[in-house]
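Everything below concerns the one structure shown next.
All protein chains but one are shown in place.
Which chain is which? They are A and B, in the order written, and residues in each are numbered from 1.
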Amino acid sequence: MTGTEAALRITGLTAGYPGTQVLHGVDLEVPTGALAAVLGGSGCGKTTLLRAIAGFHPVDGGSVHLAGRLVAGDGVDLPPERRRVGLVPQEGALFGHLNVARNVGFGLDRAGRRSGRVEEMLELVGLAGYGKRMPSELSGGQQQRVALARALAPAPALVLLDEPFTALDAGLRAEVREQVRAALRAAGATAVLVTHDQQEALGAADVVAVLRDGRVVQAGPPREVYSTPADVGVGEFVGEAVVLPATVSRGRATTVLGTLPVPGVADGVGQVLLRPEQLRLDGAGTSGVGATVVEVVFHGHDTTVLLDLDGRTVRCRTMDAGGLRVGQRTEVRVDGSARFFAS
Amino acid sequence: MSLRTHSAVLRWIGAAAVTASLAAVAGCGGGTPAAAPADGAALTIYSGRSENLVGPLLDRLEKAVGVDVEVRYGSTGEMAAQLLEEGADSPADVFFGQDAGALGALSGAGLLAPLPADVIAPAAAKYRATDSTWVATSARARVVTYNPDLVPAADLPRSLDDLLDPKWKGRIGYAPSNASWLSFVTGLRLIRGEDGARQWLTAFAAQNPQRFDGNGAILDAVAAGTLPAGLVNHYYLYEKTSEVDPAGYKARNHYVPNDPLGLVNVAGAGVVEASDNKEAAQRAVAFLLSEEAQQYLVDETGEYPVVEGVTPTRDYDLAPLASLSPPDVNLADLSSLEQTEAMLQQVGLL
Partner (left out) sequence: MPTTTTSPARTHPRRRRATGAPPFLVGWGAIAGLVALVPLVYLVVRSLDAGPGAFLEVLGRPRTGELILRSLALAGAVTAACMVIGFLGAWLVVRTDLPGRRAAGVLLALPLAVPSYVAGFTWISEAPGLAGFWGAFGVLVSVSFPYVFLPVVGALRATDTGLEEVARSLGHGPARVLLGVTLRQVWPAATAGGLLVALYILSDFGAVSLMRYDTFTLGIYTSYRGTFNRTPAAVLGCVLVVLAALITWGEARARGRAAQLVGRGVPRQAAATRLGRWRPAWAGFVGLVIAVSLGVPAYSLTHWMVVGSSLGVDLPDLGDAGLVTLQAAAAGAIVTTVLAIPVGVLAARYRGRATATLETATYVGHALPGITVGLALVFLGVRVLPGIYQELPLLVFGYAVLFLPLAVGAVRTAVVAAPPRLEEVSRSLGHSRFVTLARVTLPLAAPGVGAGAALVFLTIAKELPATLMLRPTGADTLAVRLWSYTGVGQYAAAAPYAVLLVLLAAIPTLVLNRAFREHDRALRAQEKEDR
């Protein structure tokens, strides 16, 4: 066990149920102190992965190391209570029969409960003085923060958060997410957040791992995963995407939106992936490709515009769509470079 | 879920736990003598007779015998089954039962010790088991109970065979699982022989007799007017009328002399073979045959005495035992119940 060892290292993890394999060799490394997000759609195996890390699901192959310690694999299978993994389930899941302070102190021994650790944790999540309340007297967001304080109290090697914000109102979600992130930072904890929500993953995590069909298909900083996805599927999953057929010749891809720069790509046929915000509209201009406005959806801070380009619909996101009307002709231009995926 | 929810439930469970531990500490709870004399001289009586009938008598027995007496009350049949199950390890010293069949079954299983001749001497010879393992303590006659509003005196049966008349179809009650009914059928077998008994039972079954839970239920049905007549023991009427006004309770006893219908059965007692206190147990049985005990039984339960010279001081409508001239049956033979059961199964009366 060394200080430079990753807090969580998963190698070639396979797991499943009799007759069905769910995880097909997952590799994942989370550095100490980082907040990693495991992002995946339903059925991708993210819940099984989380339960395998925590020790609630048996591992068929591969290994799980926590802070350099082998906890599962190679004949080792530590029971959950000896793994030092803090769990924050969906919807908080507080012990309804215990008050807040006793919920937070649940994982501490007697000395730990008396050391002021409980109050420290409540302060950390911004709920100082709530110790005597019952869970039923708290709002959903407060319950979630108590659940985090409870998980953090025994100073675990890793905190696992299982879709912790999905049950909250949209307005509350961002706020609670920030509070949780801040608390995790302040505690210096390493955490893995499992979610199907791209915004949640990209907005909260230091590292995003995209899980698909029981494999990690890409892992990296959120910006990197967003801007340089490993394949079209990842690109479409982590954010809105415009995918167009393209032919590449000498570093330029020919598409319905014109020729786009694709630096360092070999010649070939395939698809390009653009983000909607890369498209610029110019109602009067002549600098781009002509298109017809099909639909305008106003979001407040920006607007989604659907365009018809010779029978192909393209989605475009712009901050300035003040004058656009349905049926209007406009010019489309692409900012920056495109990602090309050979077929 | 709130803390209060759980505290209410837990409080209740807590209270129950405290009560339970108190019960455990107390050993057995209310009314039990805490300790038997050190030499284990306390006498345990298994009584198949009701506490309300014989409780005061057994209190007197305790005084007369001079040792602590513990009485377990139960039904004769169940207590006999329990004794059979306990066998040589039984804590019982004396068995006090309702009918000859149970006593015979225990005796047949070797669970009763022979009684000394002087203990059973007061009882008339026909009221002692041939091997002296038990002795009758009181006698009771089978009667036909009837509702005078429904059955004119002229129609009352003079013998068993009168009940096979079509006019009784569906109008007679009996208690198939009751020991006294089984004793009656056993007596019938002894008097008329196997074939004769089967013949009568088959014809009786064809009369569509009504089945009841017990003698008391038959009497109630007769008194209520829903059943014209039934086959019971004579003294149930006196138990009933001790609580309700006899004038309003329209059940009467009809004695049938010189007929199996008038069979005399007994309640009796014996000393348990497993007893380690046989001497005191024998004194207890002897007390039950004393004049004091016989007088009590006759007066309080309306039964017949088994010793000469005891007459009821209370006004029961009781036919003198001598006038019944019951058929001559050896009571010990009443324990051949398995053949009786088999026969009843055959004819469909069980």
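We adopt the following convention: a residue touches a chain if its C-beta (ideal position, glycine included) is under 8 Å from a C-beta of that chain, and two chains touch if they have at least 3 such contacts.
What you are looking at is a predicted structure, and each value in this text was computed from that prediction instead of being measured.
Peer 1: Check each of B:177, B:208 or B:258 against the chain that is not shown and name the one that touches it.
Peer 2: The single option touching the absent chain is B:177.
Peer 1: Touching the left-out chain: which of A:140, A:203 or A:239?
Peer 2: Here the residue in touch with the unshown chain is A:140.
Peer 1: Any idea which of B:136, B:163, B:221 or B:272 touches the chain not displayed?
Peer 2: Checking the options B:136, B:163, B:221 or B:272, the one contacting the hidden chain is B:221.
Peer 1: Of the residues A:6, A:70, A:93 or A:217, which one touches the chain left out of the display?
Peer 2: A:93
Peer 1: Need a quick check: the contact residues on chain A for the chain that isn't drawn.
Peer 2: Here the touching residues of chain A are 17-18, 54-60, 75, 77, 79-87, 89-91, 93, 95-97, 106-107, 135-140, 147, 150-151, 154, 156, 160, 167.
Peer 1: Since one chain has been left out of the picture, which residues of chain B touch it in the full complex?
Peer 2: Output for chain B: 1-2, 4-6, 8-10, 12-13, 16-17, 19-20, 22-24, 26-33, 44, 50-53, 70-78, 80-82, 84-87, 89-91, 101-102, 105-106, 176-179, 181-182, 210-214, 216-217, 219-221, 224, 226-227, 236, 239-240, 242-245, 337-338, 340-341, 345, 348, 350.
The criterion applied here is as follows: only the chains that are shown with their structure count from here on.
Peer 1: Can you work out the whole-Å distance between the CA centroids of chain A and chain B?
Peer 2: The computed centroid separation for chain A versus chain B comes out at 84 Å.
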